[in-house]
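Omission of a single protein chain aside, the complex is shown with its protein chains in their original locations.
Take a look at subunit A:
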Amino acid sequence: MKVKMLSRNPDNYVRETKLDIQRVPRNYDPTLHPFEVPREYVRALNATKLERVFAKPFLASLDGHRDGVNCLAKHPKSLSTVLSGACDGEVKIWNLTKRKCVRTIQAHEGFVRGICTRFCGTSFFTVGDDKTVKQWRMDGPGCGEEEEPLHTILGKTVYTGIDHHWKDPAFATCGQQVDIWDEQRTNPICSMNWGFDSISSVKFNPIETYLLGSCASDRNIVLYDMRQATPLKKVILDMRTNTICWNPMEAFHFTAANEDYNLYTFDMRALDMPVMVHMDHVSAVLDVDYSPTGKEFVSASFDKSIRIFPVDKSRSREVYHTKRMQHVICVKWTSDSKYIMCGSDEMNIRLWKANASEKLGVLTSREKAANDYNQKLKEKFQYHPHVKRIARHRHLPKSIYSQIQEQRVMREARRRKEMNRRKHSKPGSVPIVSERKKHVVAVVK
C-alpha cells in the first residue's frame, strides 16, 4: 500500500513575525474562482458607481478680471503659466499652482481679440480692437520700469485673431484678410484673402507648420499655405464657424466649432464630408481645443457649458457646468492633458479636471493597479444597460435639459416630415442624405 495524504506545514502559509506581510498563496485554477463573469460584472458596476461618486471636476476659479475673458493662451514651456485677455483690454498672467494672478497689463483699448505665445516662451503677442499688434515680454519689467510692449505694430484694420508659427519667427493675424508677419518687420510678408468677409480665427498646423486654417463669417473654412501667395481650398458649411483647432497628433484632422450647435471634424485632404459630426451642445459653439494626446477635445459653448468629446464619437463623454458660469467664450486643454481651463463672460477663469473622477496627486502602485483594473472592467462591461445608464448619467441645468428635449422634438418632426415626403414621392427623388453630408454646402479649390 502506498499512501500520501495532503499535509501542509502551517509555517509555509502563515507569516513568521508580526512585522512580515501576510502570505497569500495563489492558485488561478478556474474551479477555485467560480462566477468569474458575474463577479467581474458586479465589480464593474461598483467601479462605475464610484466613478460617478468621485466625479468632482471643478478645481478652482481664477478671478481678477474686470470684464469678460475673451481669450486664453498656454505657455509653451511652463505648465503653471496661463495668459488671459479680457474685454476691457487687460491681459493677466496667472500662476496655476498658486492660483494667483502674477502680472496685469493694460494691453489694448477695447477688447483683447487674440493672444498667443511665442514657441520659445519668452514673449507673447496680443491683438486688440485698437488695430494694433503688440509683442510683450513674458517676464515682467524690472523695478521702476514702465510696463511697455517690446514691439507695437499699427495696422489699418481691426485684427480679430493671432497665432504664432510653431518653429519660425513668424506669426499670422486675421481680420479682413489673413496676414503673415515676420517678427522683425512692421509690414506683413503677405496677405491673403478669398471673399470679402471678416475672418474670426487663424491657426497654424502644428506639424505641417507652413499650413494655416482660418474661418470666416461667410460660413467658410479656408486653408492656406504660408509659402504661396494664394489660399489652398475652402469648404462652405451651413452656418458660420467660430474657431478651428488642429489635432496635434493627426495633424491632417481639424475640428471646427460651428454656430449650428455642432462641431465638425474634417480631414484636410477630403473636405467634402466631415469625418465626424459632434453634436450635443444646445447653442452656438464658441471655442474648441484639443488634448495633447489628440484623442479628445473640449468645446466651449454659448449654452453656459463645456463638453469633452472623443475624436471618433459623435456624442460628448462629459459636460461641465456650474451655476455661476455664464457663456463660455474660450477654452484650453493644458499641455499635461490633465486640466481644462475655460474663460467665461462673468470675468472668471475656471480650472477643471479633464477626467472628472481622477484622483490628483501621487498614487501608490496599489492604487494605480486598482485604477487600471477598474478601468478595464468598465471598458469590458460598458455596453451592459445597467452600467451604461450609470456611466452616462449627468446632471444638467434646467435650461440645457429643456432645450435638449425641445431640439429632440424638432429633430424628430423634421425626420418624420422627410420620411413622409419620401413615402409619397417617386422612389429615389428624395434621397437619403447622411448627417455628415448634410451640412457641407460646397468645397472650392
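Note that contacts are C-beta pairs under 8 Å (C-beta built on N, C-alpha and C of every residue); 3 or more make two chains touch, one makes a residue touch a chain; residues count from 1.
Keep this in mind: contacts and distances are computed from a predicted model.
Taking the options "N-acetyltransferase domain-containing protein", "Rab family GTPase VPS21", "WD repeat-containing protein 46" or "Rab GDP dissociation inhibitor" in turn, only "WD repeat-containing protein 46" matches the UniProt protein name of the chain that is not displayed. Annotation: of A:R26, A:K98, A:K156 or A:R269, A:R26 touches the absent chain (contact as defined above). Not every partner is drawn; the one left out touches subunit A at residues 1-8, 10, 12-14, 22-39, 41-43, 46, 384, 415, 419, 422-423, 432.
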